[in-house]
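A protein chain is absent from this complex, but the other protein chains hold their places.
Up next is chain A:
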Amino acid sequence: MKPKTPLTTMTKKKYTGATLLTALLERQGIRQMPGIPGGAILPFYDALHTSPIQHILARHEQGAGFIAQGMARVTGRAAACVATSGPGATNLITAIADARLDSIPLVAITGQVAQSLIGTDAFQEVDFYGLTVPITKHNYLVRDVRELLHIVPEAFTLAESGRPGPVVIDIPKDVQIAAIELSDDELPAPGGCRPTPPAKDAEIDALARMLAKAQRPVLYLGGGIIAANASALAHELAKRLDAPAVSTLNALGAIPADSPHNMGMLGMHGTRATHTLLDECDLIIAIGARFDDRATGKVAEFCPRAAIAHIDIDRAEFGKIKRPHLSIEADAAEVLQRLLAHPLLHAEPGTPRASGWLARATALRDAHPLRHPSRETAPLHPVNICRFLAETLPSDAIIATDVGQHQMWVAQAYPFRSPRTLLTSGGLGTMGFGLPNAIGAAFAAPGKRIACVSGDGSLLMNIQELATLADHELSVAVLVFNNAHLGLVRQQQELFYGRRYEASRFETTPDFAALARAFGIRGHSIAANSADPLGDIAAALAQPGPCLIDIPIIATENVLPMVPPGAANNQSIEHAGAM
């Protein structure tokens, strides 16, 4: 009789570093991965050939990095991107730095020259580990194929846990080629978000007491509220307290725009209503917000009468800019859930004083709307276009923006209804962000309509990704707010540099619609003298598939209100006549 192989002997499988990396990424749930190949990462690409992971060939690594970001911003889960050593890797840097400042989970995988060549100025060698130390949560240079077993899951754990952020894995070519034998049970469990220790009961009590006592509380929501998936809870707290809520750029959508508690965006391009409320409030509840100077204006004059309660997952944020009276280091969703269950917050819903406060907020908001000409007289005023888009696009559409005036008009005027529907570069303010992020969003949210609102300057910074868009025929509409200027620069020169316009006007502007067609995408130009320009936009949007719509706007239009950089928020310029 033939002896049976004992069940306990696990058969060993042969891997190379490259096939092991592929297997580990598959186990992480990576289904799509944008990137661009090159010599130092070719073993990995070879392994991808037989993997179910769909590689998305971008046209620039910055595009690949931002496509991955778009996926991560929409799903909240870490996305991965890949580049070769040297120039491939350095091209990723802007997308990594951007992810860092907006706390977006991202795992960037880069090829590196073989270890025997490291430090010799070899072809396409650059110290990517050194370059990414200051812009990542953590980074790795893999020295041995075995290390991949703990590095890959750990990279995903780090990217998603606590305050999310980017992680780099730099892999020398010899490590990708190295052979290893492993049994299935030697493969690690996939990494992922680690739970944060809960807040202490005493902290929740103290916060509840603070809130119960406050007469004029304001919720100040930052991007962390989206990262923590705590938007609905924040809205619930605003209702329970009868309190208005202000949002940073990155928190727009956390509270639906049409909620009576929503006061819109605070800070540099916030309205007089939000500034006044913050001047008058006696308690600020900052949640996942980091007191960025774009939000606070001159810090010394931010919320002068308010006590500050600060809830954040990152302890280093407490007291960085403003010293809080109470700080709670924990997950925002967990804190809000427990807070809402606290007896003190059930006492008497809406004391007369408290409801008077919300009425005050509503009155302020009604008294200080955005000033802009009517749709009938100026259909192509950017505020009118944004509002029109909101009526025309499906209510669950995702809007990606670039950086500039158009971004701020979207932030001010587009009524975001739910979290993760605005993808925008808040912290780094990166031109070129919009198109690739929109592409990533389209991959992550199939079936949804994605619109990318861009400027004629920003779009040119990653226009090559129109080719990627054409490859995949994604449902992305690119709307160019075309003012033939670096508009936000022009605006600052007008307001703060004595109208000395230097390098803010384009000598030539491309025919964007023709460019789109050259890339294989539908291109539309809206005629400035059209009888119904908004109707023309709607007609272009009504057709399925990717398209670009070039929309002429008045070059001298300014985004107002605006707080001069460095000034206190209450010194904002309200309208053209006030300058």
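Throughout what follows, a residue touches a chain if its C-beta (ideal position, glycine included) is under 8 Å from a C-beta of that chain, and two chains touch if they have at least 3 such contacts; residues count from 1.
By definition in this document, contacts and distances are computed from a predicted model.
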Checklist entry - According to its UniProt entry, is the unseen chain "Na+/H+ antiporter subunit G", "Autoinducer 2 import system permease protein LsrD", "Acetolactate synthase small subunit" or "Pyruvate ferredoxin oxidoreductase alpha subunit"? => result "Acetolactate synthase small subunit"
Checklist entry - Which of A:89, A:141, A:212 or A:358 touches the chain that is not shown? => result A:141
Checklist entry - Per the definition of touch given earlier, which of A:133, A:299 or A:359 contacts the omitted chain? => result A:133
Next on the checklist: With the missing chain put back, one of A:10, A:179, A:299 or A:316 would touch it. Which one?
Outcome noted: A:316
Checklist outcome for this item: Where A:67, A:117 or A:158 are the choices, the one touching the absent chain is A:158
Next on the checklist: Contact with the hidden chain only, please: which chain A residues?
Outcome noted: 129-130, 133-134, 137-139, 141, 158, 314-316, 318-320
